[in-house]
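With one protein chain held back, the other chains of the complex are shown just where they sit.
Labels run A and B following the written order; every chain starts at residue 1.
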Amino acid sequence: MFFIKELSHTILLHPSYFGPRMLQYLESKLYADVEGTCSGQFGYIIAVVSILDIGKGMVLSGSGQAEFITRYRAIVFKPFKGEVVDGVVNNVNKMGFFADVGPLTVFVSHQVRHSPLVSITSFRITNLFLGPSLLTASSPQIIEKNTKVRLKIVGTRVDATEIFAIGTIKEDHLGVID
Amino acid sequence: MTTRLKPRSQVEDEDASALKLGAEFNNAGCLLISEVKYLLENRDKEAPDTAVYNKTLEYVKTFAKFNTTDSASAVRETLRREPALTQFETAQIANLCPADSDEAKSVIPSLVKVDDDRLQTLLDEIQTMRRFQS
């Protein structure tokens, strides 16, 4: 889900940059610093929409640098467990496929659940592979690169620089869309 | 016996199907994909060359359901008539454009609170808007 969110960012500015063009430095630094980053708390910060307040520069004693706490408004993208999203398949392999949902990559496993205890290994064999596409056993839809799919996010993993998610298409109204 | 095992703290699960988005996002303003597209395309600044930005732009171009700001805001206006809808649900309906109330409740489980008929009316309107947008 995309959100518009007010965020803040702290910039340290060296005294050598103080002067008439200071605001420009700050702005471009803010853009360069935050756009395209990802944090667990806010998700992906995709673009800064507007700068609300560049902040009052507080000169730090000792170093002489000025600290600006900048408030800005940005488009962020954060996936949630249980959210249904559309995505574009980007890669299909023997385990399932990866779909791009904006900056997020979602893996959808084609694991089919047989009745329990059949075998641990059989699911690998029972699936049909048609070149780089695969038939999901539950629905006769061919999934290949650039197929559009509707999927549900079942889990996310967040680390410092990216979010990764696991999805499923094995529910009603999910799967290939046109 | 030697080390005490502490129960692990349970983090509260985020679960979009129950509208639990975590402290930061429970009341945040949601954007429709169409709105994101508009915002990104009409940026006055130079587009940053980041993978995140580029992929997002590609994504919103692919999945934007409403091409003009007018139609997007019309959709918002329509959905505002149903007061029970949260920001998140509004955006999900507009992004996914489910055809009928059954599908809507399946992909957005929190919609169970909305009456089927009223939901259906809304969805029909949105479908119409989508079909006839210029």
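By definition in this document, a residue touches a chain if its C-beta (ideal position, glycine included) is under 8 Å from a C-beta of that chain, and two chains touch if they have at least 3 such contacts.
To be clear about the criterion, contacts and distances are computed from a predicted model.
A.B. asks: Going by UniProt, what is the name of the one chain that was not included in the view, given "Transcription elongation factor SPT5", "E2 ubiquitin-conjugating enzyme", "Chloride channel protein" or "Signal recognition particle 9 kDa protein"?
C.D. replies: "Transcription elongation factor SPT5"
A.B. asks: In the complete complex, the non-displayed chain touches which residues of subunit A?
C.D. replies: 12-14, 16-17, 19, 21, 25, 28-29, 31-33, 63, 65, 81, 90-91, 93, 95-96, 98, 105, 107, 109, 111, 113, 116-122, 153-157, 159, 164-166, 168
A.B. asks: Please output the residues of subunit B touching the missing chain, sorted low to high.
C.D. replies: Interface with the chain not displayed, on the subunit B side: 1-2, 5-11, 46, 49, 51, 54.
Throughout what follows, only the chains that are shown with their structure count from here on.
A.B. asks: Let me have the rounded angstrom distance from the C-alpha centre of subunit A over to the C-alpha centre of subunit B, please.
C.D. replies: 15
A.B. asks: In their complex, what parts of subunit B are in touch with subunit A?
C.D. replies: Residue positions touching the partner: 13-18, 21, 24-25, 28-33, 35-36, 39-40, 43, 45, 48, 50-53, 55-56, 58-60, 62-63, 88, 91-92, 95-96, 98, 103, 106-109.
A.B. asks: Going by the contact rule at the top, pick out the subunit A residues touching subunit B in the complex.
C.D. replies: Residue positions touching the partner: 1-5, 31-32, 35-38, 41-42, 44-47, 49, 75, 77-78, 80-88, 100-103, 148, 150, 152-153, 171-174.
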